[in-house]
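A single protein chain has been omitted from the complex, and every remaining protein chain is retained in its original position.
Should a chain be cited, it is by its letter among A and B, assigned in written order, with residues numbered from 1 in that chain.
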Amino acid sequence: MIIMNRSKEWLLKKADQEDGCFVSVGGFVDDITKIESSPQAFESTRAAFVRLLQLARRAKRLSVEEFAAKAGVELAELVKIESNEHIVPTPRTVYKIAQFLKLPEKKLMALSGLVQLKDSQFSEAAVRFAARSEPVQKLTAQEHKALEEFVMFLNDR
Amino acid sequence: MKIPVEIRDNSTGEIVQANLFDAITIEHFIETQKEWRPLVIAATRKLAASKLAAGDYVPAHFHWDWTSKEAQLKLLAIHFYGIEHLGVLQGIMKVESVGHVCRLPVQQGKPVIHIDYLEVAPWNVKQIMEALGKRTKYGAVGTRLIEAAVRHSIEEGFKGRVALHSLSTSERFYREVCNMTPVGRDSGKQNLLWCEFTPEQAQNFIGD
Partner (left out) sequence: MVEQTKRTMTLNLTEAEMNVLEELSAQKELSKTALLRQALRLYQLVDARLARGEKILFEDEKKKARAELVFL
């Protein structure tokens, strides 16, 4: 069983040493311009937009090319969207994707960050969905469930 | 399950009781997005506006890929730790016991606990709070998480060996404050500096 150091002197010394240091592992700085160009509120939901797109495409067993052709969107843009959560899709693309996936356009617009939806439940559902999914080949049973639930949520409200 | 762990209340300089726990859930990931991210973004914008050098001051944990993390909660090789005080998450860490080995010649190939992710709540980070014109709340949270990683390594039989890829803004902390050995830059990982604890360095750090 782990027992942490209980010494007061040790702790205060360590706190002083850590003060002013940047203690972090794992993320990395993106270009400042990228941070400034993407509105704060939309970052979390855009990750969910990308995940939804990826899972929905995989659920239909379509490649990126096939999806682009069937949905009537530009392949190059679709590739960029799926590989980079910071890309803001064009309204036309989001509209076409919503049509193809039979999802409410306004919700998808909000998810992609094109419009702002002041609904904390919506943001939270989006964050939750993104945390539950993986952007790889086969949908697991869990991902199917997550996708179904999220699609129901989008259609419901 | 919770273990008591002391941190410093920076407003009083006094020690307060927090908890180290490992029952991290998706709710905690959501908390980092809802409560932490807006502060990080606000501070980043202020720092950018004041034209400080990005590499030096911009919070470098901005884009941790928190998505797709729920599935990892079930893997034995992956362990998350959190520190909470009064029900509020103060820091979070992910360690892996599989997938990396030591690179330092004296312990090359030996198993190592790799800190894959570590983040301290923005209200505990001086650069962020100063940018927002405020004081930090708690101290030693980062240190406590690294201590947890070392003790996890000992529990696993890895003798305290811990490694991580350091962000450039954090190199000074790991090298000079923790006294980890810098081994080299990893070209496969954005040229981040691989830092490692030997068992002796780990014991020195945790003060046992």
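Rule of thumb we're sticking to: a residue touches a chain if its C-beta (ideal position, glycine included) is under 8 Å from a C-beta of that chain, and two chains touch if they have at least 3 such contacts.
From a predicted model like this one, the values you see are computed outputs, not experimental measurements.
Taking the complete complex into account, B:H79 is the one of B:H28, B:H79 or B:R103 that touches the chain left out. Residue B:E156 is the one among B:D9, B:E35, B:E130 or B:E156 that touches the chain not shown. Interface with the hidden chain, as seen from subunit B, comprises residues 1-3, 20-22, 71, 75-79, 97-99, 109-111, 152, 155-159.
Here is the rule we use: only the chains that are shown with their structure count from here on.
If each chain is reduced to the centroid of its CA atoms, subunit A and subunit B end up 23 Å from each other.
Within the complex, the subunit A residues that touch subunit B are 1-8, 10-12, 14-32, 35-36, 40, 43-44, 47, 51, 123-124, 127-128, 130-135, 140, 142. Residues 3-8, 10, 15, 20, 26, 29-30, 33-34, 37-38, 41-42, 44-45, 48, 54-55, 58-64, 66-71, 93-94, 115-120, 125-127, 136, 139-148, 151-152, 155, 164-167, 169-170, 172-173, 177, 190, 192, 206-208 of subunit B are the ones touching subunit A in the complex.
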